[in-house]
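Taken from a larger complex, these chains appear in their original positions, while the remainder are omitted.
For clarity, chains are labelled A and B in written order, and residue numbers in each chain start from 1.
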C-alpha cells in the first residue's frame, strides 16, 4: 500500500480484510510523517542542507519501499486531495514496470490527472471498502 | 524527456544539444495538450464518460511512452510549478525499475516533495542548460 498518509485508508483496508478473515499480508512505508522524513539524519547524522537531509531519509525509506513492491502480489496506490504525492505515482510506475497488478484509490476529481496511472492499473477504486471487496473476490 | 508541457524546457535542451553538435536523439510524449488528451476518442470514437475518454487516450499515449522509456539511454523528467504531473513521476518510477539512469529537472521548492524521485535519480538539475552540460560531459 503506497500513497497518502493523511487519512486512515490503510487502516480501513486492513480492518476490512481482517474482519473477513482474508489471508493477506499488508505492507507499506513508515507513515509516521516525522519519523519517515527525519530517519536519515536521525540515524546517520545531521545535514546543513535540506536537500541532503531528504536524500538520507529517502535512501533508507527506498530500501523498505522497493523490497515491499518486489514482494507484493498486488499494489494499492492511494492519491488523496492534498499535496503532490509524487512518491505514490513513482511507486505506481515502479510497480508497473515490474509487472505487478496495481489498484488505484482516488476520488473522481483526480481522474484526469491520474489517467496514465489508472490506465496502467487493473482497477480504480473510490473507497477502501471497494479495495477490500476486490481482495475478497480475489481470494475466494 | 518526460514531464511538464507548459514551458519550453524540451526545446532548450534540444537546441542546446544541437548547438554543441551532440549525437543525441530526443524523444518525448506528444506535447500538444489537446491532441494528446483527445487522441483516444478522436481515433477510436467518442465516450460519454470522461473517465473512459481519458482511458482511450492514455492507452495510446502509453504505447509511445513505454517504447521511448525502454529505448532511452537516459531519461530526463521535468517537474514544473503547476499541476499534479503524476504521469511524470509515474514515468520516473517506470524508468527506475528498468534500471534507466534518470535526470530530474525542477526548482528547489519541490525538493521535499520529490525527495524519493531525486534519490532514484543520478542528477537533479535546476535549468535545461545543466541538462545539456551533463549530456555534453557524458558524450565527451
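By definition in this document, a contact is a pair of C-beta atoms (placed from the backbone, for glycine too) under 8 Å apart; a residue touches a chain by one contact, two chains touch by 3 or more.
The shown structure was predicted, so the numbers you read here are calculated from the model rather than taken from an experiment.
> Since every chain is the same sequence and 2 are placed, give me the total copy number for this complex.
Across the complete structure, the repeated chain appears 8 times.
Here, only the chains that are shown with their structure count from here on.
> Which bits of chain B are touching chain A when the two form their complex?
Against chain A, chain B makes touches at 50-51, 54-55, 57-59, 61-62, 65, 79, 83-98, 108, 110-120, 124.
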